[in-house]
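We show some of the complex, not the whole, and keep each chain where it was.
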Amino acid sequence: MTAVQLTAQQRLRHLITLDQLPVDIIQRLFARADALREGWRAGQRSWDTLHGHTVVNLFFEPSTRTRTSFDLAAQRMGADVINFDIANSSTVKGEILIDTLHTLEAMNCDGFVVRHKENGTAEFLARHVRTHAVVINAGDGNNAHPTQGLLDAYTLRSHRPDFANLCVTICGDVLHSRVARSDIHVLRALGIGELRICAPANLLPPTHELPGCRLMDDFDDAVTGADAVIMLRLQKERMTAAHVPSEQAYFARYGLDARRLRLAHPECLVMHPGPINREVEIASAVADGAQSRILQQVSNGVFIRMAVLAELLSGT
Amino acid sequence: MTAVQLTAQQRLRHLITLDQLPVDIIQRLFARADALREGWRAGQRSWDTLHGHTVVNLFFEPSTRTRTSFDLAAQRMGADVINFDIANSSTVKGEILIDTLHTLEAMNCDGFVVRHKENGTAEFLARHVRTHAVVINAGDGNNAHPTQGLLDAYTLRSHRPDFANLCVTICGDVLHSRVARSDIHVLRALGIGELRICAPANLLPPTHELPGCRLMDDFDDAVTGADAVIMLRLQKERMTAAHVPSEQAYFARYGLDARRLRLAHPECLVMHPGPINREVEIASAVADGAQSRILQQVSNGVFIRMAVLAELLSGT
């Protein structure tokens, strides 16, 4: 884990990665999300927790869904929101990135939600913060996507709180997936019973990057008895690298369909970070079926992001 | 009309089209707009009617004016607003469109303002709504633009409430115009005395699409005695289809200039949905003249959209 994200008192200073994030911080964020979600269910629609704060969405990679989720989270917590559109995002790095950060800090912006295709960008910015401003990693390369990992664990916990007895399977393009990495970190931190990884050989990272995971070649085997299956999105341009000749061939070997799902625990949850490729990595019947928690992940994502913003910015 | 837009109790559930929209709903929206406009004139600048609601502008076709009008309407009614930018809008259809809707519903967004170049998109989305969320059609292909129709009728009614004795002329590219279709629906519903349509033969839809309208070839004849003339915007790329060799030739036959306007009723109103093509479909002297209500249409448009959002989302 990066040292930059914790204070000397082990409080959260930035949110860069879930790697080695202390469990009590994770639980604290979940408790915040619980309270916010309960408030929403009871009819509350806005909070003034972040009144006077300004959250900047610094997205150097397009992502309407995640940006909208953070935008809503910040608005509903009472923050001002700036969507900082970056023209030639590929060239924004190093000094230019730092100057942009310091310029926005000088404007008294204090929450930076950062997405960038290069690993380490959020941490790089966090190391250069000069004020009380906080950096939240909204996805850096294939490294980390901590709020997605948190919302995945949070969604799982809502249905199956006893993690020690759970078996979770992650399947797909693990190599390029920051979601998989953050999921592995948070699920292991929370003491998941068994964590299975299934991926085409060419889309699997080196074993040392998957500590505590059980690698399984055959997806049927990997699904059997699982309590939850987290499917990953296949970027179509990576199908060649996977040595899979077609979407149909990929789906046959690594797609989650109704037959495979029947191999799992009868109450097995189906999850996916979205957006889904129907009939590529997941069958529509499964994505839209009774066991799917895909939309609940989206819903929880807003509360998790509200919790993270509040934890980092509110000072309470 | 589409059945999806009314509840079993004949209340407005979504706003997709003005085709067969019950007159009492139209009048109810006008009464709301009246109250809001009067409040504004008395100095009120914001309402909390939509506090806690989130309105998403889902524009798959660029339209700064209409989007801004909805954005202002939603902000002034107290809603949170998300402008959801769609990257490759032409490919957003079918399942991807539904997944986008369900994702945003899962984030507790509940007002969807939709513009798309394909007919039926707003209705398609309305049929797939799973929550209490509402869909407002901000223009679909050449099918409907209901808030434009409402604001046109509302503007006309502000000056000439006695519709039964009015003669209104719509002139221009009727074939491709969702504005013309929505105007025809609302003006007929409100009992307009005479509704004249004038268009180049190749820009005229089949007669059965223009029920209750009087088709007139010659624009001089069509203007004569009219109480209002609604000019339509000519997309320059459609001039060829109209077999008009030039903007000058189009203007000569179908442009509204001062001479033609003198053929109309002395207090004839001049209307246009904007943006206008000066000296193509309308002379500057007429567009900016004393009889023009073009900017009043724009102004009323915000109040009509505030009324529609309140009617659909506020529950009162």
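For reference, chains read A and B in written order, and residue numbers begin at 1 within each chain.
Keep this in mind: a residue touches a chain if its C-beta (ideal position, glycine included) is under 8 Å from a C-beta of that chain, and two chains touch if they have at least 3 such contacts.
Everything numeric in this text was worked out from a predicted model, so none of it was measured.
Asks: Can you report how many copies the full complex contains, not just the 2 shown in place?
Replies: Copies in the complete complex: 3.
Heads up, the rule we're going with is that only the chains that are shown with their structure count from here on.
Asks: Centre to centre, by mean C-alpha position, how many angstrom separate chain A and chain B?
Replies: Averaging C-alpha atoms per chain gives centres 41 Å apart.
Asks: In the complex formed with chain B, which residues of chain A make contact?
Replies: Chain A reaches chain B through residues 40, 45-46, 62, 64-65, 68-69, 71-72, 75-76, 274-276, 278, 284, 295-296, 298-299, 301-302.
Asks: If we count contacts the way the header does, which residues on chain B are in touch with chain A in the complex?
Replies: 51-54, 80, 82, 84-87, 95-96, 99, 102-109
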